[in-house]
Structure formats: C-alpha cells, structure tokens
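Yeah, one chain of the complex is gone here, protein chain that is, but the others are all in their spots.
And then subunit A:
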C-alpha cells in the first residue's frame, strides 16, 4: 500500500465545545490507484483530504506513506515531504497571479536539482498532454477556469509526485471542462502510474475513478470498486449508493 491511514480522528474547538469531524477512519490507497471520496456536505471529506495530505494535523491516528508515518513530523519536515512526494489540485485553482502559466507550472521543479533541459522537457510533455502549451506566457487572469484548472493539474503532476490530492477539482467548472479535465487526470494516472485521491460531490467526476469511498458523519460508510464495470454502470451504482446514503442528496433525487 502506498498510503495507509488507520483510525484517524480529527476534532475542532476547545475542551468545552468540541466538534468531532473525523471519528476514526481507516483508508488505504494503492500505487497507481485513482480513488474518490464522496459524501454529503459536512461529512468530513475535505478535512480528510487535508489531513491525509499533511496540510492539517490529525488529533489522533496514524498515516503511513510508503510505510513511513508522517503524523509525528515537524512543520519543516512536512513541508519537504509535500514538496517531493505530493501534488495538489484545488477547487479554486490556486495559481499565483504574479506568475505566468509556465512559471506557475514549473514552480515545484525549482527546488529540485534538475537540469533546465530536463525541466523544459518535463514541462513540454505535461503541458501538451493537458493541452495548455500555447498559454505558457499568459497570466492567470487572462485564461478561462477550465484552462486554469488544467494548469493547476499540470503543476501537480510536473514533479512526478507519488500521490496527487484533488479537492473538488471540477467544482468550479462546467460539465464539458470538467469531463475534459477528468479524462486528462485519468490518462495521466494511467500513464505515469501516479496515485490520485480526489474529493468530490459529483457522481460523474467520481465515475472516472477506480474506487469510491463514501463518508457519512465522519466515518467510512461504504466503498465501491469499479472492477470490470462500464463507466455508465459504475455511474448508476454510485448514484444508487448516494441515494441510500441519504442526507441532502435524498431530497434532490
């Protein structure tokens, strides 16, 4: 297992007024696996992702990546760890306004001892795959949301991390851009054998992954593996599970 989380708990607030968001979650992610996390609003999806990606600290429990427990690491070590092993895609793109698209994408490479030529090749490959090579010299304010999110994806993949964490990557995109992005994600996941962990509330987005984990009230409710199913069948399975899961989604169906 590439990522192994055991009995993760996370709570906020003070001694008197405590909210437990994660109540003991076990989760694992294999090498090259594409896993989605679904659940109603407030079920702890994003908190789980933040904790697994070392941006937030757990209250208790352990998370192993390649057999190494990072929950006990100090801030600086954690930062190094994020730099080398992890990649991120966020709902709100999180590109730096002051940098061009190319500079934004190449940023994670700056801390690596990589020759310029190599870095350039890396950039060309990834930007071609994501279809953004013509945007290299534009600023983030000059491109569309879909393009911005693909830039963000390119940035996440360029240093070939072990795991990509994606928080609602399609949340701000129209359905066409969303499925474009997910197809690219799927391709990159297969070609580079990079694991992807994605939080989403969109069943269509989830249907691109190998496995969907459903959360409810801070616990793993169930999980669904695609196996040999077609994407359409898989999609309806996901919808069915969501319906069973209830919550807000129940009323909307």
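Going forward, a residue touches a chain if its C-beta (ideal position, glycine included) is under 8 Å from a C-beta of that chain, and two chains touch if they have at least 3 such contacts; residues count from 1.
Just so it is clear, contacts and distances are computed from a predicted model.
The chain absent from the displayed complex carries the UniProt protein name "Bacitracin export permease protein BceB", chosen from "Acetolactate synthase", "Hydrogenase expression protein HypE", "Bacitracin export permease protein BceB" or "Probable alginate O-acetylase".
Which of A:86, A:143, A:163 or A:205 touches the hidden chain is settled by the complete complex: it is A:86. Taking the whole complex into account, subunit A touches the unshown chain at residues 55, 75-76, 79-84, 86, 88, 90, 94-100, 102-103, 105-111, 116, 119-120, 123, 136, 139-141, 155.
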